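Apart from one protein chain that is not included, each protein chain of the complex appears where it belongs.
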Amino acid sequence: MDERVGIIGVGWAGYRPLTPEVSYKELMYEAAVKAYADAGVDPRRDVDSFVTVAEDFIEGTSIFDEYVPDQIGGVLKPVHTIGGDGLHGLATGVMLILTGQAEIVVVEGHSKASNVLTLPHIVAYAQDPILNRPLGWHSSFIAGMEMNRYLFDTGTTIEECGSVVVKNRRNALRNPLAAYGADLDLEEALDGPPLAWPLGERMAAEHADGAIVVVLASAERAEALCEKPVWVLGVGWCNGAASLESREWTYPVYIEAAARQAYRQAGIRQPRLAIDFAEIDDTYAYKELQHMEALGLCRPGEAGALVEEGATEPEGELPVNVSGGSLGMGDLLDANGLARALEAVLQLRGEAGPRQLEEVEIGLVQSWRGVPTTSGAVAVLAN
Amino acid sequence: MTEKITQFPGTPLREADFEGGKILFRHDRMKAEYAWDTGIAIGRYLAALKEGYLLGGYCATCRKTVIPPRTVCEWCFRPMEAFVPLEDTGTVNTYSLCYVTWDVKRIKEPEIPAVIEIDGASPLHGILHKLGEVEQEAVHVGMRVQAVWKPAEEREGAITDILYFKPIEGGAK
Amino acid sequence: MSLLKRDPQAPPAWRGDLPVSSRYTFGLAGERFFRALKDEGVIYGSHCPRCEVTYVPARIFCERCMAELDDWRDVGTRGEVHTFTLLFADLNGGLMDEPELVAFVRIEDGGLVHRLGEVDPEEVYIGMPVEAVLKPKEEREGSITDLAYFKPI
Partner (left out) sequence: MGMRKVAVVGAGMTKFVRRAQETGKELAWQASRMALGSCELTLDDIEAICLGTAPDSFDGVHMKAEYLSDGAGGWGKPFMRSYVGGGTGVFAPIQGWYHVASGLFDVVLVVCEEKMSSYHPHAQGAFLTIFDHTTERALKPNLLWIFALEMNRYMQTYGISKEDIARVAVKNKRNAADHPCALLGDPDITIQDVLNSEVLAWPVNRLDVSPVSDGAVALVLAAEHVAKRVTDKPVWIQGVGWSLDTAYWANRDLAYPRYVEYAARMAYEMAGIKEPRKEIHIVEPYDPFDYKELHHLEGLLLADRGQAPRLTADGVTARDGDMPVCPSGGLLGVGNPIAAAGLMKVAELFWQLRGEASARQVPGQPKRGLAQAWGDLMQVGTVVILGINP
C-alpha cells in the first residue's frame, strides 16, 4: 500500500459472559469513550466517518444501524453499517482513508450474545431455506463435518485439537479481558459432551458480551496525534462457496485468498518468517489449526504438530492467540475480528502486561464469520 | 432502457399460483427471543413509568432536556448530567389516523398514533404514543394532551403503562 | 463514563421477540429439481461447460462464471460419503438422546447433505459408497425430505 493507515486508539468494554448492568448502547459508549481518550480525539469535531458491524437478527432489531450513531458520537455524520466481521469493518475504514476523503475513521463492533435467548434457532435461519433448513439441525453439524474431513485429509488428530484448547484457555488466565481462562490438561479438554462428533463441546468457544472501538487515521494525522501508531500494512477479505453442496470441505481457500491480498499489500512473501505472532479465529479448536495452514504459517497437516511441540505457545517461535483467542476470551460473534486486532495492537504497543511478547514488530490478525459462512478477513499490523 | 437490452428477467407470480400445487413453496418461522438489558438510562425510564411518571435526561453542556433519558448526549458527546422527572402532559407535534394494524389487518376505528412533545423537555422533544378519548375531527397539531395511566397495581414498567394521551379540556395545564 | 446512577430496582431486561414468518418459493432451479425428485425420483445436476463443473443439486447459474446452466442431467442416486458427523446438539441448546447421523454425500462435483440410514455410526467411513432411499411416491411432496436417507450400497 503506497499510503499507510495507522491505528491511533483502541477502547473496549465487557468481555464477560453477562453484562446486565449496561444496555448495548452503554456498552458501545464505554468502549468509544476509552478509544477516543486513547486516540486524543473528539468524535464530534475530529472524526470524518464511522463504520459499524452488526447483524439484525443478533441485535433483535431490523435496520440496526438506526441505533448506532448516538452512542459513538456519529449523529449527522457519515455512518454506515457493514454486514460482516470486525475486520471487514477495519478494511472498510482503511479504504475510506485511502480515498483521501476521510482522515479519521472509527470502527466499532460489539456482542450482546447474553441477550439472545434462542441463538441456535437464529443461526439455523442462516441455512439455505430449501436445501438444508427443512432438516431442522443445529448448525454445529457443519463444523462437525468440516472437522471430520479436515482430520481425515491432513492426518491431524483430535488430541492436537485438544491441545489448542489447553493452550488458549491457559493463555487466557494472564488476560484480564478473558472470561474463560482455565488450567486444563489434555484429557479434561477432550472430555465433556459431544456437540457434533468429532467436535466436542469444550472445543467450541462459549459466547461473551463485549464492545470494541478502533480509531484509524491517515499516515499524516496518525503521526501528528500519536507517538506509537500501529500501522495497517495490509487488509484482505474473501468469500468461498455460499452453499454447503459446492464448497471445499478440507481447506478454507477463502482464508488463503484473503491472506494473499493482505500479504501482497504488506509486501510479505514469506509469512512464516515475517510474522512475529498471530491472533487467529479459534471459534472451534480445529479452526485455529486449519487457519494457520491456510494463512501460510505452516504446510497443510503441520499445524497440529506445531501446537503439540509448543511452537505456538507465548514463548514459542510463533505465538498464536496469546490473548486466549475466542476459546479463552469468549466468542464475540461479529466483533471477534476486532477482539483479535485489539490484542495485536496491545502487543505491538508493548502494553500487553503479563502476556507481553518480546520485540514484536509484525502481527497477523484473522477472523471467520462462523457457520454456515465461508467468509473471512485478514489484517497485517506493525509498529 | 438501453436500446440494446430488450428482454428483462423476472418471473412474476400471482397469489393464486400458491394454490393447487401449481408451484412448490414452504413456510418457516424463526424462533428469535431476547432479553435486552435495559441498563442505566432505559432501566430508570421503565422504573419511572412503573411509578407513574415520565423521566427525561438533562445535558448540562447543551442545556437541553431530552426524553427518553440516555447516558450520553448525542450532540456534545458529554455524559448526561442528571435524570429529570417530567410532566405527563404535552403538545401534539404530529399525528395520524391509522386504519391498518401492524400485521396489515384493516380496522374500522382508527388508531391515532402521535408524537407528543412532553412538558418539561426541550422544544420538539417528545415520544411516540397514541391518542384516546378524542373525536377524530378534534385532533390537531398543537393540541394539549395528558397521559392516562393504568392503575398503579397493573403497571409493569413499560411504555404501555400509559394507555393513551387524552385532550386537556381548555388547555388549562 | 456516565454520571447517571444505575437503579438496582429497575427491571434488568426487557423480554421480546423478532417475529419473522417466511414463505419461500423454490426458485427456477429448485422448482425443476424438486419436481423431478417428487414425480420421477430423479436427482438432477447441471453442467457448466466453461468451468467443467457439474453442480448437484442442479442450479440455473454457475457460481464461478455466471453462465446460465441449461445442460441438466440425471446424476443417478449414488454417491460417496465425503464427510459425516454424529450430531448431538439440538436447536434448544440441549443434547439429543438419539444423535443424528448426518453426511455430505458427494455426487459429481456437488452432492447432498442428508441423513445416513440402515447403518451403525461406527461402520461409516469417509469414501463409503451410498445410495439415496426415497420415500414412496405418494408420500413425496417436493422437498429435501422426499429423500428419506442415504444407505450403504
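Note that the chains are named A, B and C in the order they appear, and that numbering of residues resets to 1 at the start of each chain.
Basically, a contact is a pair of C-beta atoms (placed from the backbone, for glycine too) under 8 Å apart; a residue touches a chain by one contact, two chains touch by 3 or more.
Quantities reported herein were computed from a predicted structural model and do not represent experimental measurements.
Though it is not drawn, the left-out chain touches A, B, C in the full complex.
Only one residue in the set B:K130, B:K150 or B:K166 touches the chain that does not appear here, and it is B:K130. The missing chain lies against subunit B, touching residues 1-6, 8-15, 23, 27-28, 30, 34, 36, 38, 42, 45-46, 66-68, 70, 74, 93-104, 110, 113-115, 124-130, 141, 158-160. Seen across the whole complex, the unshown chain contacts subunit C at 14, 16, 18-31, 60-61, 63-66, 68.
Along subunit A, the points of touch with the absent chain fall at residues 1-3, 55-57, 60-63, 65-70, 74-84, 88, 91-92, 94-101, 122-123, 125-126, 128-130, 236-243, 246, 253-254, 257-258, 261, 265, 369, 372-375.
As a working rule, only the chains that are shown with their structure count from here on.
Chain contact topology: the protein chains form a complete graph, every chain touching every other one.
At the far end from subunit C, in terms of centres built from Cα atoms, lies B. The distance from the centre of subunit A to the centre of subunit B, each centre being the mean of the chain's C-alpha atoms, comes to 37 Å.
For the pair subunit B and subunit C, the distance between C-alpha centroids works out to 41 Å. Residue positions 20-21, 26, 29, 57, 60, 115, 118, 121, 125, 129-130, 134 of subunit A each touch two or more of the other chains. Each of residues 1-2, 6, 12-13, 16-18, 20, 22, 24, 26, 30, 34, 91, 143 in subunit C touches at least two other chains.
Residue ranges on subunit A touching subunit C, taken from their complex, read 20-21, 26, 29-30, 33, 56-57, 60-62, 115, 118-121, 124-125, 129-132, 134-138, 140-141, 144-149, 152, 193-199, 241-242, 244-246, 249.
Those residues of subunit B that touch subunit C in the shared complex are 11, 13, 18, 23-44, 46-47, 50, 57, 69, 71-72, 79-83, 157-158. If you check the complex, the residues on subunit A that touch subunit B are 19-26, 29, 42-44, 57, 60, 69-71, 73, 75, 112, 114-118, 121-122, 125, 129-130, 133-134.
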